[in-house]
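With one protein chain removed, the remaining protein chains of the complex are shown where they sit.
Letters A, B and C mark the chains as written, and numbering starts fresh at 1 in each.
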Amino acid sequence: MAILQIREAINQAIAEEMERDPGVFIMGEEVAQYNGAYKVTQGLWKRFGDKRVIDTPITEAGFAGIGIGAALAGIGVRPIVEMMTWNFAILAFDQIINHAAKARYMSGGQFKVPIVFRGPNGPAHMLSAQHSQALESMMAHVPGLIVMTPSTPYDAKGMLKTAIRDDNPVIFMESELMYGIKGEVPEEEYLIPIGKGDIKREGTDVTIIAWTKMVAVALKAAAELEKEGINAEVIDPRTLRPLDEDMIINSVKKTNRVVIVEDSWPFASVGTEIAFRIHTKAFDYLDAPVEKINSADVPMPYAENLENESIPSPGKVIAAVKKVLYR
Amino acid sequence: MAILQIREAINQAIAEEMERDPGVFIMGEEVAQYNGAYKVTQGLWKRFGDKRVIDTPITEAGFAGIGIGAALAGIGVRPIVEMMTWNFAILAFDQIINHAAKARYMSGGQFKVPIVFRGPNGPAHMLSAQHSQALESMMAHVPGLIVMTPSTPYDAKGMLKTAIRDDNPVIFMESELMYGIKGEVPEEEYLIPIGKGDIKREGTDVTIIAWTKMVAVALKAAAELEKEGINAEVIDPRTLRPLDEDMIINSVKKTNRVVIVEDSWPFASVGTEIAFRIHTKAFDYLDAPVEKINSADVPMPYAENLENESIPSPGKVIAAVKKVLYR
Amino acid sequence: MMMKKEKSHTNKPQPRWADLGLTNEQLIKMYRDMLAIRRFEERAAQEYGKGKIGGFCHLYIGQEATGVGAIAALRDDDFIYTAYRDHGQALARGMSMKECMAELFGKATGCSKGMGGSMHFYDISKGFMGGWGIVGGHPPLAAGTAFATKYQGRDSVTVCFLGEAATNQGVFHETLNMAELWKLPVIFICENNGYGMGTAISRAMAGENLYDKAAGYLMNRGAVNGMDVIEMYREMKKAIHLARTEFKPTFLEARTYRYRGHSMSDPGQYRTKEEIEEYKKRDPVETFPKELIQWGILTEADIEKMDEDIRAEVQEAVEFADASPQPPLEQLYEYVYV
Partner (left out) sequence: MMMKKEKSHTNKPQPRWADLGLTNEQLIKMYRDMLAIRRFEERAAQEYGKGKIGGFCHLYIGQEATGVGAIAALRDDDFIYTAYRDHGQALARGMSMKECMAELFGKATGCSKGMGGSMHFYDISKGFMGGWGIVGGHPPLAAGTAFATKYQGRDSVTVCFLGEAATNQGVFHETLNMAELWKLPVIFICENNGYGMGTAISRAMAGENLYDKAAGYLMNRGAVNGMDVIEMYREMKKAIHLARTEFKPTFLEARTYRYRGHSMSDPGQYRTKEEIEEYKKRDPVETFPKELIQWGILTEADIEKMDEDIRAEVQEAVEFADASPQPPLEQLYEYVYV
């Protein structure tokens, strides 16, 4: 198997789907001639040309809407819209929430909306308040949207290929800091279904639930805990909407203890939703209330020491695990 | 005490604050010459004139930003920005989330942001998907914002006056269907503090938590339950961010059973957050997992029967109460 | 001007549409469509009053010539987007009164299966792409559909109707820029009826000419008398030619007027009786048939008959809508995802 960076795995997924289906194209800021602000679209413009790899003006709402309208046409066009970061996608929320997520429903099922909105999400490093937001909770709140958040090169490729082929609007959230992370990716084609989570580490004593960047944090914590004889299971829902509730509940039934790690704000977050489902659907299996680690409930500061204080770390996860284990 | 409609109570709050402070003005679509799409600003233009009651073009992002910039000037201007409905405010989310909520933090505390964004939120009647969204969960997710949701004329007036005087950006969410609701409002001035909830009905057997429109639904259910000998307590947080956690936890400690009613979507909602806090902070006091009633997890349909099927009703609340009571 | 048709061989007077190559059938259909829209909506207003129709209901009455003239110039494989004031354009595109009235009644037989209501009519099999409720939200969608047809090597054009107040929304400008930059075959028909809800255009828009909003982009642009179905058709033909053959977008300001309030709940007190009467003098449903009679294309009798047929059709539509079932409750959870 090849060892790829996440950025390369995403690039492969896009390239393969563009090869497979001439209706697939990608548009966004700097995706073509610049090869992507984070080099995710490296080489695509050279390979597929102006028609299918399109640099846009800085108009998130406008090109998001153009992508949606292209998908609505129903003539085999499947847009991939890159948001340079999800912070900027907020300008396109009206198009995504009021239009993409509702077209099929309002039309009584006439429209399909085969479009993927993808780009990095969540804090990177010292980018401060306007560039460090993890917005998956806002997107996952909205019926009509699918929300996917890969954490490995393998997942990123298989999930994105599925997202591109899906006929619903898919919110695909990556992470600047993860683009360089390497992992094995098979040569042969594979797809990862929407709504299917993955157990990243088998364990028995506690369930740590995390996605994207936070999976690595959870695994680091698990490795540390191992040394102390605590055997943590790390599970990654991969798709946040719809959630793989079965995987989550089954793990909880096994471990009876849960820590959720996410780098979004804590209030009414996806982690809150997961905790709620566990508390209501596995109430009798819980030996302790679910613990949740988030970025601090503040806009992200610039200063390095403050940012580190804000975001989840293996140390914070370990402390939470010990708390639910009453150690 | 005078009996006022909520629309009149809000109107009074705005008028009194405009009288009190010449720096207070209101802008929005149709707020002036048309007296407001829902007549909330009735008479204000006649009384205060063009300078302080301003009709805007249909440019939610633009006039939200102009309001924010006026507040940032720091020269005693306190804008009230009316959103004809919160569905349209999604177009202004970049201004509200990326600018209003972050200006103070990014500037190291230099800015104050004395602005109120107000308007009706949530489903009304047969307005279908693009006009029926309850968006408080998205707003409450964001640190830097305060979110207030009144349910009575008394609360609406006292809370709005506080919001207008506050130096933080306040998201003030009303409801079309509630504007006509009547209630007692004292002649003399009063203020209701941010973050202070209210017990709308004392009870002992179960706690029903609701805000805005849902308070009336909860009270209807409570009255029905009374007949069956079930004594429900109905509490209204009034402010969703910051939450009056003490009031909630104390009520739960008394009743040991909770039903939350909200007309937003269920996934990662404010109700989910409240349930999470109860599950984690009153775990040992709960005799049953928290039940939550929401609008269906779908875009709102137009057909009357489907809309009724979607939104919370006293019947659904009663069923949930019986479930947590194991009746 | 009144004149008799003569049988002389000397070059006889020509109707003003002579150069457009319109058949009598086409001319008659234009009139019939305008009349049908008028009657359909007059009845819809009554049914709204009876509580048969819920939510917001925005009538097109007064603007019929704009939609009918523009849509008459389109091909079946072209696409149409509009806002919430969508009944007229839906009917002009050939959607049935039955499915439209049923949608207003919130019935399973509606053109959107009762999921959309008045603001959200759709029949994508006819290229009628709706029916959108966020002011200024649909123009990028229309540009996107134009992008898609060009991408797929088709020569379809996409028409986007929007109100004049919607042109103040920023995303519309983003769309104009990309439409011109990328040469998208989209035609923006701005129905300038003078008001956005209760706000006169002059109170919401800086500048002189609405169509100059497209000036900075050097986009093909202009204004047309939207109360004149023939002029609408003429200008649209030009714009369509540019879009179909050169992928050139157009911004066309159609100067028109709505006789009723913004929606059923609006008494419309911000306008004078005089102003409304002025426009009614130019009512296309009144003036156009006179021309058709004058040129011997229709007789008074034809017109009376036509009106009767239409009223009967409207009656049938109401009965159909009334008799139709509400959507099944399971439908609440359908159509969220494919």
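Keep this in mind: contacts are C-beta pairs under 8 Å (C-beta built on N, C-alpha and C of every residue); 3 or more make two chains touch, one makes a residue touch a chain.
This one's a predicted model, so the numbers in the text were calculated from it and none came from an experiment.
Residue B:Leu72 is the one among B:Ala15, B:Leu72 or B:Leu325 that touches the chain not shown. Set against the missing chain, the residues A:Leu191, A:Ile249, A:Ala296 or A:Ala319 yield one that touches it, A:Ala296. Note on the undisplayed chain: of the listed residues C:Arg32, C:His173 or C:Arg255, the one touching it is C:His173. Contact residues of chain A toward the unshown chain are 29-30, 33-34, 37, 55-59, 61-62, 87-88, 91, 125-131, 296-299, 301-306, 309-310. Listed here are the chain C residues that touch the chain not shown: 168-174, 176-178, 180-181, 204-209, 212-219.
Interface residues of chain B with the unshown chain, by the touch rule above, are 23, 25, 51, 56-57, 59, 61-77, 79, 94-95, 98-99, 103-112, 143-144, 146, 166-168.
By definition in this document, only the chains that are shown with their structure count from here on.
Ranked by distance of CA centroids from chain C, the top chain is A. With each centre defined as the average position of its C-alpha atoms, the distance from chain A to chain B rounds to 30 Å. Within chain A, residues 61, 94, 98, 105-106, 143-144 each touch two or more of the remaining chains.
Across the assembly, chain C contributes 112, 114-116, 120, 132, 134, 170-171, 336 as residues in contact with two or more other chains.
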